[in-house]
Structure formats: structure tokens, C-alpha cells
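Only one protein chain is missing; all other protein chains are in place.
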């Protein structure tokens, strides 16, 4: 039983802690949070104790840390945990600064600890199956990859203000998914185009709420990503990949299989509307994969390099969106 | 150019006359109808002349007759046309009396004229493809066949009264479709169960408006047919066939490919709601097949024997529905 | 925390025990099985002890029993558990004998203990939503109800021989579902038609492997059920309900949302193929509902009367299938 210390008892820390407690393969030993009541509440619900971040990282009763604190603390905590020889599961993004991620990389490498970056969608059963069928050559060579991500509704402007912007905060998942599906070939050019169409209060923050990005790899493969902070019909998460011999796509998950037919047409149920429901299976698989990484040495699907590269694409897209010019990625 | 005489200028006669005129392979020479204005109107629209039924049948300027008159005249007209050596396309049902059909058979056989019974659904592109894929063995041996037919709304009770009842008037198409898909193996037992659920005025006529029939062939294949005089969502026409290695089904045709997604779910467009629209392609293919039968000797998909056998199943179902007992079919 | 005693450590007992252990609201205290190793194995996996059936039923450390033993022991165990004032969750069917169920009813009633019969499909999220939307009047008055259940592959003939036949063993779920969806109106007539089409070895046992049943209620509502022991494409579980103002249906659950398009067409993924996967959510909801019945007095969705009525329909169908005659249900 792998013993976890949870750093950060917010929404995502809670998801992970519960998933760990239900895994049957690991336990939550400690929980830390800047808000003592939050730490206490989460600890109680999973049979853990409250401790400080530093005590957790150095505790001999902790094998692994789950970093779910605010983004600007991630890199420091990764380095501290690596030095303490803890296995690390860190939420995305690693840092809003590419340089900061690059600085953390040798520290982790030297420590030799397992590290998984929380790009949970790589563990979604639908997207995993898509990726493995691509790799198996079911549609030949990949030519064009389209990713659609739309949130049901925009977050408060106070969140937007410190989010780093839509490309770093939301599209980061899609940049990582594109890289995951491209299977090793890196993206070289990024064009982004954004608008404020959903909430006019977002404009003054310098961010956008609707964005399209297209990108190209060295061999000419094309990637199109569209994001919106609004989707009246639910949390829209789709991927479509065109290859030389066919197309593979993954669709949304409806709440039920019900369909109603009447004079208005044929109405299928709404789709899953909340990321924690939509990706529940992905979070469970991610925890399992992390435990496998620690116990069996199986490399996790998303490492610090992946965190770095997704961040580079997010940087490029942000710059492109602001300048209106395409940006080359090294 | 095959020259047609149209007997009956009602709804179905009009459909056929227009289809013939648009075929590019045949023309409408004459139209007859008990209502002179109806004959005149249809004749004018397709460039034909009005004549009496007898004159059409014996005219040397007519190669083929289309019998679209009331059902109780069909058998007599078939015999007369056969004796006059005209090719015959007769609307279903041939007759409400099995005996009358049996009497007509030797007359037609002796005359040696081509004859097609208007089971138009055998010519529907979807159902034809289904049948041909069944024959090709795509799902192995047929085990269970389900046919769903639902009309958008019930006809007036005055129509019901002289219709022969739902099994002879509406399900006759499904009995024929079952035989078509079974590919030669005949049905031996029929159980029917009917209710008046749509229009209470139908009950006093002795008919029902909602009916289910199950049937068995000699080798044990099972057939389920459901009919209703009502479907709020449109003209429902579906077939599902289960075989030893899989399932094949044909669904409804939506008016457009549009789909709307919003807080109520994902709504596809309504389906085609009128039999003349739904089976427009079938009517055109039927006319082509009839011309092929006359010009090239290609046997039509539905002959007088098929008309007889469908009628026998309709008789058996009517009897079963009235007695509550299963009925064996010879 | 409700303390369960599990009677029967076979496949279904194991499903329930694991679901209880994962519920967070109940625990497994004891496990009994005729095969000591089976009891031991299951007990170990859920942190329980092994005990005899009798000891469990009378134990003061047990609040509820889960009866997952062979069918012919169910009624006796229900009575014994009722007398011992234990809450009872008994797997379907209650008994292959209608009389035996009727005899058990007063015993349970007198004891006043909560009892839930394991018609798990009533707790499936899709079917529950279907039922609740029917009740809300979304499609008006129910006219025709169609249930399709097909197993992926037939069980061994040795299982068939002691199963009571397809109507009691497999279609029992569909009889119960029909009653659930009809919402209180009972079925009065049953016609069944069965064939041996899947495995010729099933014929000599007196059973069939492909069956269709149609039924009618007092007010004329119609029900069609089709069953097969074979479905090459997976575990087929569908319901379609036609009402006066529309249609509601629940479809199958695909393994993933993946779809592939190439020269062969557009291929969606296979459907869930194993009842334990397909109904995992239903089993969890069933356990929760049972705990609610015990703790909060909320009546469970399926009680002993429901078990009795489903059995009566299964009896009637078996008789109808064997005699070829419709059978009235009291």
C-alpha cells in the first residue's frame, strides 16, 4: 500500500485523495492545506492526518506526494519532494514559466524519482483507445488532428485573472493531447486566434474566452484546436483524427442512453457536464498508473518533459494570439 | 418507350403516373377513373388522354396497365388485362379474398404476361440492400426478424370500415417484407394481438389500431411485427434482423442531417412523415423493375404468388387477433 | 454501517459483496458457502469472516442477509431470515414455484422486515430515467412496450438443464421490467413462441434458446419481449416504449465512444459484453437503495410481490411456449 501525502485540499486534491482511498492499492496518510479546515475535512473523509507541507514531504511515513496546490508553488514542491526521494504526482500546469520547468528537470532527473504530470486525459479510456488504435496503424499516417474542448460555463473573472489565460489554463490539456496523439513528432509552428464572445468582463483582463489554434509539425501534419468557455449543451470533449486510410474519433458521453422521439425530432440525453464526472475513470486510471510507476517501474504516460512541451505550446499560442503572428516553437 | 394505361387516378395512381412520366423509359398514354375530373386532371399533368377502363385494357396503344383502382376490382382487372395480353402492375392488396387471388393465378399464368404486385417496399434502396446483404450471408443464418411499421396518424373511420382491417390493409406490407427477407422459407404459424388504443371510434368497426404479430417458420425462424396507426414522431419504418453471426438493421430517414445541441440534449431532425416521400425512390425503382420485366424478361420481385401468400398471412393474423388463438398457415 | 451476511459466494454473491464493501455505507461481516474455499476467498477479499448459513442468519452482528445461494434455497432462507428479523436482499428468482413464493409472503409480512428482490435492472440509471420520464408523462399514455434482451453466448447445457428454462431464467428480468414500466397495470394474457436456433443441444432439455413473447394488459396495452441466448455483437439490452405523444427508448452502452470511418463505413465500438460490467452502476444503486430501505424506510423498487408476479408471467410463458396456446394470468 503506497502511502500518499496530499498537498492541497482543494477541488482537485479532493478528487485525487478520494480516488486514492478507493483504489485498494494505496492510502492517504496526510493532508496539507493553507486553510486548516479544508485539510481537516479532507483528512477526515479519507482516514488521514493533517500535517504541514514540509512535514509531509520529509515524513518517513509518506511514499508519494500529490501536488494539488496553486500553480506557482508546483515547481518548488516538485524539487523539494524530489530531493526527499518521494514519488511525485503533480497537477498540470507544472508552472506558467517555461524556464522554471526547465530548471526543475535536472533536479528530478538527479533524484531519479517517479514523476507523473496530471494530464489526466491521457488516461481517459476513450482517448487511450484512440491513441492505441492510431499507434496500431488503423488509419495509416496521421494527417490532420482536431481537438474540441468547451467548458459548460466560464469561471469567475477573478479566476481568469490569475489563470495565465485560456491557452495556459484550458488549452494546455489539448496541447498535451495533441502531442500524445502525434506520438513523438513535435509541433513547430503555432497560430492562435482568440475572441471575447462569452463574457465581456474577460476582455479587460487581457484574456479571451473563445480561441482557435492551428499548428504544424516538421513533416507537415496539421493540428486544429478549438476552445470555448461556454457550451450550452455540456462539457464538450471531442477528438477527430484523419489518417491516410481513414478517420478515428472519440465523442462525448451522454448522461444516459435515453432518446425521446416526438414532433420535435429525436432527442438524445445531455452529455456529462462536469469534468470530475467526465474524467472519473481517467482519474482512477491515472492513480493506478502512478502506483504502477512507483511499484513496477512502468513509465507514466506524462512526465516533466511533457509538462514542459505543453507549456511551450501554450506560451507560443498566447504570444500568437496577442500579436496576431504565427510563432515558431523550438 | 413502354406505353401505360393508368386505371385509377387516385393518390397511388397519381404517384405511379408521375413516376412513369419522369422515368424517361415509359409514357402514360391513357388514364381512367370513375370520377371524370380526376382522370382529366391526372391525364393533363402527364400528357395522356382519358379513356374508359375497358378501352384502355383493349387498346393497341397500350402495352401495360397500372391497376390503382379500389381493391375489390383488382382481381377482375388483372384477369381482363391478362387476357388482353397487357403487362400488369397491380397495387396491393390483390384482393381481400384469398380464393379470389387463387382463381386469378391460372388466368395470368396462361396469358404469360409479366405481372408485378405493388409491394413497393421490396424496391426501397435500404431494404433491398438489407435483403441482398442477408442473402450474401453477412450475418449467417437468420434467426429473428423484427419489423416495425407505424403510421403518423390514423385514417378516418370511414376508411377503416372498408379497409379489411389493420392486418390486411397495413400489415400486409410487413407480411410481404417478412417473406421477402426470409428468402423462400414460408411461415407456418401466426399469433396476433391487437388493441384499440389510438382512436376509440375504431373499436366498433371490429378493427384494432395497435397490433403485434409473431410468427414462426418450419425451421423455427421467428418473426415479430408491430403496427400502430399512430406515431407522433413520423412515419416509422424499421427492420432489424438477427442472424447467427450478427445483426443487420435499416432505420428511418430523417428530413435533414441537422442536429441541435442545447440544454435539452441533442436533437436530430424529424423523420420523413409521408409514405409518398419516404418511398419515392422505391416507387421509381419499382417502375424501372417493371419495365425491365417487360423489356428484358427480368422477373419482378413480387408476383401474384407473393400477393397470395401475404394475403394468407393477413387472413391468419386477422383470425388470430379475433379468436385469441394461434392460426396455422398452409 | 449496515452489517451484511453474504449467503452464497458464487458469482453474484461476489458482485454484491464487493459492491457493499465499496459502498462506504455498509460492511460485509460474514460469508457462507457450501464450498469452504469459495467462502474463504470472498471473505478475505472484503475483510469478513466465514460462518455457516444458520449462524449468519441468527448472528447478532448481522443486520442484513444477501441471499445469493442456488434458487431452490431462496424461499427457505427468506423465511428463516425474516423470522430472525434480518433485512433481506434476495437474488431473483425467488423460486421456480409460484406457490412457494406465495407461501413465503405472509412470513415476511408478519416479520415486517425490509426485503428487496434483486431485479437489478430497475436500478440501472438508464432504465430508471426511462421509467421516471414515463411516469412524468413525457410520451402520454403507454401503448406498446418492447424489450430486447440477448446474451452474448449460451451457457453450458448443464446450466440450462437446471435453469427452469429461458422464460424463468432469463426473461424473468424482462417480465419484471415490463411490470416496472407499466407502473401498476398488470398483464392478463401471455403468448410465447420459442425455437432452438443457437445450440441444438438445448432442444433435448425441453428448453428453447430464442423466444418471443407478447402480452396484453387489461386496458389493452401491448408488450413484446424478445430473448436470445446469442448476440455476436455483445450483451444486448434495449427498451423502447411507445406512448400516445411520442417514444422513449434506452439503448446499449458502447465500450468507448470511438468511431472509425473508412471504406467499410462508420464503425462504432462494440457494446459492453458482460452483465457485471453492464449493470455495475445498477448493482451499486441497488445496494444503496437497500440500505435506504433499512435505514430510512424508503420502500425498495422490487419486493416479494414483484418477485411473485414476474414468476407468474414466466410460468405462463413457459406453458404457452410448450402448448402453443395463449395463457391467461390471474
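Letters A, B and C mark the chains as written, and numbering starts fresh at 1 in each.
One rule holds in what follows: contacts are C-beta pairs under 8 Å (C-beta built on N, C-alpha and C of every residue); 3 or more make two chains touch, one makes a residue touch a chain.
For clarity, every value in this text was computed on a predicted model and none was experimentally measured.
Shown chains touched by the hidden chain across the complete assembly: A, B, C. When the full complex is taken into account, the listed residue touching the unshown chain is A:242, out of A:242, A:278 or A:312.
Checked against the full complex, the one of B:44, B:129, B:201 or B:276 touching the unshown chain is B:129. Among A:231, A:268 or A:314, the one in contact with the hidden chain is A:231.
Residue in contact with the omitted chain (choice from C:55, C:102, C:161 or C:269): C:269.
Between the chain not shown and the residues B:15, B:42, B:116 or B:248, the one that touches is B:248.
Remark: the residues of subunit A touching the chain excluded from display are 139, 141, 143-144, 146, 150, 189, 191, 193, 195-198, 210-212, 214-216, 220-222, 224, 226, 228, 230-233, 242, 244-247, 324-326. If you put the missing chain back, the residues of subunit B touching it would be 22, 125-126, 129-130, 133, 138-139, 245-253, 256-263, 269.
Not every partner is drawn; the one left out touches subunit C at residues 232-234, 254, 261-271.
One rule holds for everything that comes next: only the chains that are shown with their structure count from here on.
Of all chains shown, the one whose average CA position lies nearest the global CA mean is C. Averaging Cα coordinates per chain places subunit B and subunit C 41 Å apart. The distance from the centre of subunit A to the centre of subunit B, with each centre set as the mean of the Cα atoms, comes to 58 Å. With touch defined as above, residues shared between interfaces to two or more other chains in subunit B number as follows: 232-233.
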